[in-house]
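Could you have a look at this structure, given as C-alpha cells, before my questions?
What you see is part of a larger complex, with each chain still in position.
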Amino acid sequence: MVKGIKKIALLTGGGDCPGLNAVIRAATKTAIIKYGVEVVGFVNGYKGLYNGNIMNLDMDAISGILPRGGTILYTSNKTNLFRMPFKENGETIYKDLSDVGVKNIKEAGIDALIIIGGDGTLTSARDFARKGVKVIGVPKTIDNDLAYTDITFGFDTAVSVATDAIDRLHTTAESHHRIMCLEVMGRYAGWIALEAGLAGGADAILIPEIPYDINKVAAKIQERRAAGKDFSIIVVAEGAKPLSGDMVVQKLIEDSPDPVRLGGIANKVAADLEEIVGLESRATILGHLQRGGTPTSYDRNLSTRYGKAAVDLVFSGKFAEMVTLKGNTMSSASLEEVIGKSKNVDPEGEMVNTAKSIGIAFGD
Amino acid sequence: MVKGIKKIALLTGGGDCPGLNAVIRAATKTAIIKYGVEVVGFVNGYKGLYNGNIMNLDMDAISGILPRGGTILYTSNKTNLFRMPFKENGETIYKDLSDVGVKNIKEAGIDALIIIGGDGTLTSARDFARKGVKVIGVPKTIDNDLAYTDITFGFDTAVSVATDAIDRLHTTAESHHRIMCLEVMGRYAGWIALEAGLAGGADAILIPEIPYDINKVAAKIQERRAAGKDFSIIVVAEGAKPLSGDMVVQKLIEDSPDPVRLGGIANKVAADLEEIVGLESRATILGHLQRGGTPTSYDRNLSTRYGKAAVDLVFSGKFAEMVTLKGNTMSSASLEEVIGKSKNVDPEGEMVNTAKSIGIAFGD
C-alpha cells in the first residue's frame, strides 16, 4: 500500500448518468472506512477545479444518495482547462489554464484525484496525469461504447427505461394498427437501441453500425402484415443512418449541438414507413429520460464496484489508470491507451446474430 | 330489470387509453355472470360496425387482459358512419352510411350496444341512439376534460407516467444547472400538466386555460437562482398558449393533425427561457408514452366500475345515457346533454390555488 496519501478528491464531468452518486458514495466510504483518509469533491466538474470550488465529502454528505440520480458534485459540460475560450477583440481565443487546476489541487493538499467522466472528461484527466497529477479515471458513458471495459454504469438503467417505453408503445401500436418508432440515445454506437429493442420485442432495430435500407425495414413490416400482425415497433438509435441517398436528416443530426432537441431520425423513419407501407406511423423521442433518475440495482452495484476499485487503485500507487470491468472482475487500463478508443456493436457479433435469429430486421 | 336483452355488444373508438381492456373485461364478466347474457365485440371500432366484423367475448377471450394496455377490440380513429368520405371525380364527398351499422346490429341479434370512447366516438353513439339503437356510452379521455364526470379512466396512468418522467428529469436538471421542460398531453385542457406538475414538484406549469407571459416564467426561475437553486422544471401542456405576440408556434399546433409529431410548444418555451435566463434549457416531449401500457391500480378499478355500471344501465332499461362518476358514486347522464361539453381547469379553483400557494408559477 502506497504511503503518504492523506486526502483524495473526486470530480464528475460531462452529461448526467445514473450511478454517479453511487460511485461518489462508494469511493468516499472506501477512502474513509478502509483507508482512513479525508475526501473532498470539486464542485461543478472542471469549472470547480478552476475556481477552487471544493466541498467536504464525509459520511453525512453522502448519506442517502445511493438511489438518487444526478451527482451531488454537479458537473460542467465542455469545460476544458487546457483550452479555455476567451473573447478578445471580438474573436474567441483559447488559453491553456491547466496550471490553475494543478495549483488548486496542491493548495488544497490533495494527494490524488479521481475523475469520473466520458471520453472528453478523461482526455483532460490524462492531460493532468501528464502534468504529474496523481489521477485515476472512472469511465462514464450511458452509451456503453467504451473500449477496455465490458460494461459501463448507467447503461442498464437507460436500457431499462427504454424497454419500459417500448412496453407502453406496444399496446398502442397493436390497438391502433400502427407503426411506432422509438428514438433512443446512441449517436455513434447502437448498444441502447440493440439491447432495448431486443428486450422490448422490437420488429426492427436501426443503429449507426448498420446503415439501413428503408425498403428492407418496410418489407419486414409487410411480412408481418401478411402474417396477420397489423402493427410494428421500430427502435432507432439517434445516430442511425440510411444506407445512401437521402442524407439530409443525417447531416442535420451531425451538425446539431444537441440531437435530442432536434427531434431527429425517428421522425424521418416514421414518415418514410407511413408512405411506403401505408400504416399510420408515430415517432417518440425518449431523450433525457434515459439519463436521469434512480439507477437500476445492476447499475448501483456496478457503480459501487467502480468507486471502490478506484480508491483501491489510488492506494496501489498505480496512477494514470482507468478502472475497468472484465467479465466479473474489476481491473484497470492505462488512460494513455484508452482515450479515443470506442467499442461499437459488431454487425457480425453474437447480439446482432441473436436478434436476427429471432426475426428482427436491421434494414441490411 | 329490463327483459328481452339476450346479447350485448361492445365497441371501442378513438385513441389509446389505459383501462380500455379493464372496461371490456368488467362489462363482459358482468353480462355473463350477473345477467347470464351473451357478449360480442365489434372489431376496429366503427369500422367493424360498418363491416360487420364481430368477435365473441366469452370468459376465455378476456382472460388475463386486466393489466394490459390497449384494447383487444382494437379501434379506429375518425371513422364516422354518419359522414363517410368517398372520392368521386377527384372530389371528396360524404355519405351517411349509418344504416349499414343499424342493419349489422340487428342482423347479429344484438339487443344493446355499449360504446366506449371520447367526444367524437360518443357523438356517433348519440346519433345511433337517435336512430333507435339501444346505446350506453362509457366516457374515455386521457385528458380528463369531460363534463358530467369527476374523473375518467386513463388519466391517473397518464399523470403517473408524466410524474415518473419529471422525477427522472429532476436529477439531470439539478446536476447540470439546467431548465428542463416536459411537454405532456392536453391540447385544450391542462389537467395532466397540472396534476403531474404538482406531483413532480415542478416550478412552473403552463396550461391552455392560463395563457402565459414567458417573462413571468423567467422571473420565477431567476427568483430560484437568487435563492441558490440553479435549475428549474417546467411542465407544459401541448396546448399551452403564450399570452400574446408570438403566435407562430401556437398556430402550428392548431393546424397540425398530430401535435405530438410536431414537437411543439415545449421546444419554444425551452428556447425562449434559455435566451432570457441564460441557463441551458432542454425539452422532452412525452407523447405516446402517456397513452399506452399497464394502467395504475386506480385506473384498473375505475375502468372496472365503469364497465360494470354500463351493463347495469343496460338492464335498468335507461338508454342513450353515459356512465359517470360523481364523488365516490357511479351515476349517469344523458348523451344528448353531455356531448360537446368539456371540463377545463379553473384558473381560480382549488388545484391552481394550491399550486400557487406552494410557489408554482403559471406565467400569469
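Each chain gets a letter, A and B, in the order it is written, and its residues are counted from 1.
The rule is short, and it goes like this: a residue touches a chain if its C-beta (ideal position, glycine included) is under 8 Å from a C-beta of that chain, and two chains touch if they have at least 3 such contacts.
None of the values given here were measured: they were computed from a predicted structure.
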{"item": "Given 2 visible subunits, total identical subunits the whole complex contains", "value": "4"}
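Here is the rule we use: only the chains that are shown with their structure count from here on.
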{"item": "Separation of subunit A from subunit B, taking each centre as the mean of its C-alpha atoms, in whole Å", "value": "35"}
{"item": "Touch list for subunit A against partner subunit B, complex", "value": "15-16, 18, 20, 44, 68-71, 74-75, 77, 161, 164-165, 167-172, 174-177, 180, 258, 260-261, 263, 267, 270, 280, 282-285, 287-289, 291-294"}
